[in-house]
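Only a single protein chain was left out; the remaining protein chains are all shown in position.
Chain lettering (A and B) follows the sequence in which the chains are written, and residue indices restart at 1 in each chain.
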Amino acid sequence: MKVPNALSGTLGRFGRTLRPLFHEKMFVAGFVMVGAMVVIAVFAPWISPYPAQGEGQTALTTCPQSAAGICPPSWAHLFGTEQTGRDLMSRIFFGIRTSVEISLLVVMLATAIGLAVGLTAGYFGGIVDEALMRVTDVFLSFPHLILALVIVAVLGPGFNDVLYALGFTWWPSFARLARASALEIRNRPYVKIAKASGVSNRSILGRHILPNAISPLLVMISVDLGAVVLAEAGLSFLGLGVRPPTADLGVIIAESANQITTAWWYALFPGIFLTVLVIGFNLLGDSIRDRVDPRLRGFMGTSFIGRPLAGRLGLQRRE
Amino acid sequence: MLTTLVSVQSLVKYFPVSTLPLTKKQYIRAVDDVSFEIESNSVFGLVGESGSGKSTLGMSMLRIIEPTSGKVVMDGVDVTHMKGKERSKWSSQLSYVYQNPVSSLDPAWTVEQSVSEPLAAAGVPSKERRERVLQSLDAVGLPQYFLGRYPHELSGGQSQRVAIARALVRRPRFMVLDEPTSALDVSIQAQLLNLLMDLQSEFGLTYFYISHDLNVVGRVCDRIAVMYLGKVVELTDALDLFAAPLHPYSQALLSTTPSKSSSYLGFRLTGEPPSPRNPPGGCRFNTRCPYATEICSREEPKLAEVKGTHFVACHNLDLVAKGKIQVPENFRPVISERPGPGGTA
Partner (left out) sequence: MEQAGAEVLRVTDLSLDYASPQGIVHALNGVNLSLKQSELLGVVGESGSGKSTLAYALIRLLPRNALVRSGEIVFNGLSILDAPEGKLKDIRGKRISMVFQDPMTSLNPLFKVKDQIGRVLELHRGVTKKDANRMSADFLRAVELPDPEQVLDSYPFQLSGGMQQRVMIAMALCTQPDLIIADEPTSAVDATIQVQILELLSRLRHEHHFSMLFITHSLEVVSAVCDNVAVMYAGSMVETGSVTDIFSSPKHPYTQALMAAIPRPRRSAGEAKRLKSISGNPPDLLSLPAGCKFHPRCPHVFDRCKAEDPAFRRVGLGHEVACHLYTE
């Protein structure tokens, strides 16, 4: 499968889609926010004031107010420190790293599985479609929280726990979208002509269906990146996810819950960064959707819904 | 020397319609027992309106859609059920040009990729492919710099040329063209039709030209079949059809053009065409035909030879010839002659 060729075609079209996006304020805002977070995530070891503490080394600093080591913001610690005396800023930066890493991995995993399942189901139809969709339904009905509990019980908590729990519950919605795309694309003239020319199914799937199905998925991917970040933070907050000493925004917020009246900085700063990250992803997703949507109108618009619906309901055309 | 290249025999294509369980299965009878022959090096036209089944017929002949029953014979060989290697070899002799040029090209692919796809599928080595793609593009009048272009960078006429280049790249003998110029402006249509005619003589092609546009069909086709609701109602040479159509539906169709000949009574069809799901019993046209009699609602007329190469499916040809209208409510004469753009031929 010569994917690079097809990808370059898709990217060629993306170039056309993406460039004008930069004219839109929403996209730029989202891009800046996400960009800043990604930079922080990538360069955390270098830009954190106390990288070792970010990674988990405990340190007790002299802190007049509290014996537990929680100190308010000072020149030494711009965001203050958290309960084991570690620098909060460093912890947050490393926490962002965890969040970004997990959300990227989860979404990549979900996209890969979702595309594979959805495109195959949509393209081949029939019993393959039915079988794959029932499997998808099963996974769709798993709330990620319950799955996470089960996995924690089996594997013990940690990075992998979150990855599997979220990865395995997130792909169904990608699969459904991919399937809808495949259903529509396989009826397009160029696919029919390719089949008539004797092109193999595998080739059609990889070089025709896949590149054209990615566009609508792009929107879902960008919005879901934000949703995964939140879900991951939630899991960690409940203790089902990443465990200390690994830095994680959800964990930090969980720790701060008890101290919220006395240590305002403890909850505020991680909260701000988490919010910025999620809003950034959402803005990106929204602006891409606004751009791509008119093209989607063809298959998500009323004519697509109206006619099959009428057919299902057995409504006849008037003579 | 006249040789038959393609022979279609009793071709049938029904589409099952999903109905609720326990109810009778319904079918859309898109193509119902159609037979005709296409000569080598000729342009065979298929005329009909929407719902006539003409696109389905075109796709069934190439087995893009598999026929429900009947035979397609090419060069004396029955190709209807061919499989595997034999089928691949046969399909390399055919191509299909679709109506909407923009949607017949993959928007994520460059012109070069689109045009070379049939070659890749046939296993032609990549070195040879580019050369043949260039030859094909040259034949349709597109210079080399089009190789790297994407469909959205092309005009309608250019896109259609690319689609034709792709259809030509395996040197087919038989091409099905499904309304290739309907989506194009008049001036571009003229350019493209000229190109198609030039290609036909240059490469010795045989065309199956499907269209609802009578003027185009009357211009470029040698022989024409008129379709109504899945059946061929008239089949004859193009000049003959326009000079003296015999079937009432053909007459009604031709009455819509300004170049109607005076050999028949022109009239307008009333009402809407029936659905291909529940075609009328007997002759499918009987509900709208001004010459319909009792037999027309009982018995389907067979496509029968009237003279030489002229075939018509009608029970009441004598009434039609005399202009003896049987059902005045179904008859509305052509309204006053107006000047048409046919001032200069």
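Just so it is clear, a residue touches a chain if its C-beta (ideal position, glycine included) is under 8 Å from a C-beta of that chain, and two chains touch if they have at least 3 such contacts.
Since this is a predicted model, take the numbers as computed values, not measurements.
Asker: Tell me which of B:73, B:188, B:244 or B:319 is the one touching the absent chain.
Answerer: The one listed residue touching the chain not shown is B:188.
Asker: Just to verify: which one of B:152, B:268, B:298 or B:322 makes contact with the chain not shown?
Answerer: The single option touching the absent chain is B:268.
Asker: Which of B:6, B:59, B:252 or B:265 sits in contact with the chain that's absent?
Answerer: Considering the complete complex, B:252 is the one touching the chain left out.
Asker: Based on the whole complex, identify which of B:12, B:197 or B:317 touches the chain you can't see.
Answerer: Answer from the full complex: B:197 touches the omitted chain.
Asker: With respect to the chain omitted from the figure, which of B:152, B:219 or B:307 is a touching residue?
Answerer: Per the contact definition at the top, the residue touching the missing chain is B:219.
Asker: For chain B, which positions touch the chain that isn't shown here?
Answerer: 49-50, 155-156, 185-191, 193-194, 197, 212-220, 238-239, 242-243, 252-253, 255-259, 268-273, 335, 338-345
In this section, only the chains that are shown with their structure count from here on.
Asker: What's the distance between the Cα centroids of chain A and chain B, rounded to whole Å?
Answerer: 49
Asker: Within their complex, state which residues of chain B touch chain A.
Answerer: Touch residues, chain B against chain A: 17-20, 59, 62-64, 88, 91-92, 94-96, 98, 100, 103-110, 113-114, 117-118, 120-122, 150, 152, 166, 170, 272, 274-275.
Asker: Quick one: in the complex, what on chain A touches chain B?
Answerer: 5-6, 9-10, 12-13, 16, 188-190, 192-200, 203, 207-208, 211-212, 311-312, 314, 316-317, 319
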